[in-house]
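My questions all concern the structure below.
All protein chains but one are shown in place.
We call the chains A and B, going by the order they appear; numbering starts again at 1 in every chain.
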Amino acid sequence: MTELRPHFHDELAHLERDLVVMGEHAGRMLSDSVDALIASDVPQAKEIIAADDVVDDLFLEVHQRWLETMALQTPVAIDLRLMSVILHVNSHLERIADLAVTIAKITKKAKKLPHDPTISTDLREMGDIVGEMIRTVMEAFEARDLDRALALPEMDRPVNRLNRKMVRKVAGLASDPELLEWGVRMMVVSRTLERAGDNAVDIAEQLAFLLTGEFREFTDASHHD
Amino acid sequence: MTGRTETLDTAAVVRASLRGRRFNPAGVAFEATLLLMLLVSLLILVTLLADIVIGALPVFRDRGVDFVTSGISLDSSTAGVWTALLGSIGITLIVAVVAFPLGIGAAVYLEEYAPDNALTRFLQTNIRNLAGVPSIVYGLLGLAVFVRLVDLIGLGGPDTTAGRNVIAAGITLAVLVLPIIIITASEALRAVPDTIREAGFGVGATQWEVIRHHTLPAAAPGILTGTVLALARAFGETAPLLVIGVATGFFSAGSAGLFDRLTGTYTALPAVVLSWSRQADPVFKENLAPAAIVVLLVVLFVANGSAVILRNRYERRW
Partner (left out) sequence: MGVAVESRDQALVESPIVFDVAGLNVHYGDFHAVKDVGIQIRRNEITALIGPSGCGKSTVLRCFNRMNDLIETARVSGSIRYHDVDLYGSDVDPVQVRRHIGMVFQKPNPFPKSIYDNVAFGPKIAGFDGDLDELVEQALTQAALWDEVKDKLNDSAYALSGGQQQRLCIARAIATSPDVVLMDEPASALDPIATLRIEDLMQGLKENYSIVIVTHNMQQAARVSDRTAFFTVDMEETGQRTGVLVEFDETSTIFTNPGEKRTEDYITGRFG
């Protein structure tokens, strides 16, 4: 087969490589933010906040190149779908990095408060899973692996379950005001991790659209139990 | 850095090669030879024309229009080209009437209707060959067929003529120029772009409507030019006329009516030139014959000139 638009397809590949780099950054930021939170490691939290600039720069660069490519190359079919997917994935990854920053900021505020080990364990588990989800979906994207993309909702399930149980666990800390304050902050962390997981699932949906040409949501929020 | 240096180098190379015009002796010699050839051809032509005009000059100076309006005569002081001019014009008109519709019709059939097969190509090739057949052969054909035919249908005139008249001569010359008309008309039709035919068919025209409204009008200037040139050729043709009995001696036609002129003994300008150049009286040979040639040339120039004007006026761009 003759490649008639090598320049354009190189450009697409370049955009995709930028996304993969962004995915690595965002995933690491999220995992690190949970580590820092649990270890009350404020310097590491500050590093994470600073690292967000790298992701933001990548986001802007991808966005700019995307606009140029769209204007100049008028992509169609698989190329058009890839362009659409790139734009979405770019936002999702930027969002995940922002969520990691949210957690890092909470680290500073929760530093002096007492911790509840059960909740810490849950958050660690959630953080591990979401980090793994981000890695998995980005690898699936690179490999154009539909099966792995379709596995994302299953991976997300324990994250949602742990998030739902978090309210009751925090309510159990009501006897100690300081512990309760910590617990309420951890509810925000739990909610943030859950949203990061949702972003990873959304990326998987985009990947499925790219590969099948049909867009459908993996989980229907209105029917969710 | 490398790229920039290379660019500078390229610029220097280009600049160096642009400078310094080189003298090319072979080219100059070739051009000079071609010019010489052109000049030699022109020189021959000019000599010929000058010779004729110098010979004819005394005739026009002494007699003026009288030479053109006088009839045929044995007396060199009264002989004129009027009879011959009328004969030539008559012949040419008959050629036009016969060859024009036949030639264009044949060309339209060949170009627009005939299927592209071996027979058509055979016909086209042979029409080209016919155009190259020596004119004397057409004279023999005219004598064998048209003279008898004209006599048979009662247009043969008096027994002394028996069909050797303007009508037979006109038909013979019409056949002579027919291939030329077919070829030039074919070429004019072929020059009409197919896109115009397609456009005609595209709006639901029949083949006849496309030809009538688009192809023929578009080809008309080319066809007209070709036809006028063919008529000029007929006007100047001599050999076939000699075969079918053009009068080369004296005859009286001074007061004949149109019908008698068409059916009776006739002569034509080129025949008169030939006849006079063989007379014993040197005035005929040295002055009258060149004068007749001048008349012939003037008529031809007018004909060719009008062809050029027609073409320029109606020529279209696609």
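Convention: contacts are C-beta pairs under 8 Å (C-beta built on N, C-alpha and C of every residue); 3 or more make two chains touch, one makes a residue touch a chain.
Here the structure is a predicted model, which is why all the values come from computation and not from measurement.
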Notebook entry, point to check: In the complete assembly, which of B:Val53, B:Val68, B:Ile89 or B:Ala205 touches the absent chain?
Noted result: B:Ala205
Check: Hey, which of A:Ala13, A:Val42, A:Leu67 or A:Leu80 is the one touching the hidden chain?
Finding: A:Leu80
Notebook entry, point to check: Per the definition of touch given earlier, which of B:Pro115, B:Pro134 or B:Gly154 contacts the omitted chain?
Noted result: B:Pro115
Margin query: Could you pull out which residues of chain B are in touch with the chain that's been left out?
Written below: 115-116, 193, 195-206, 209, 213-214, 217-218, 316-318
Next item on the list: Please give every residue of chain A in contact with the chain that is not shown.
Entry: 1-5, 8-9, 74-81, 213-215, 222
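Keep this in mind: only the chains that are shown with their structure count from here on.
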Notebook entry, point to check: Which integer distance in Å separates the CA centroid of chain A from that of chain B?
Noted result: 92
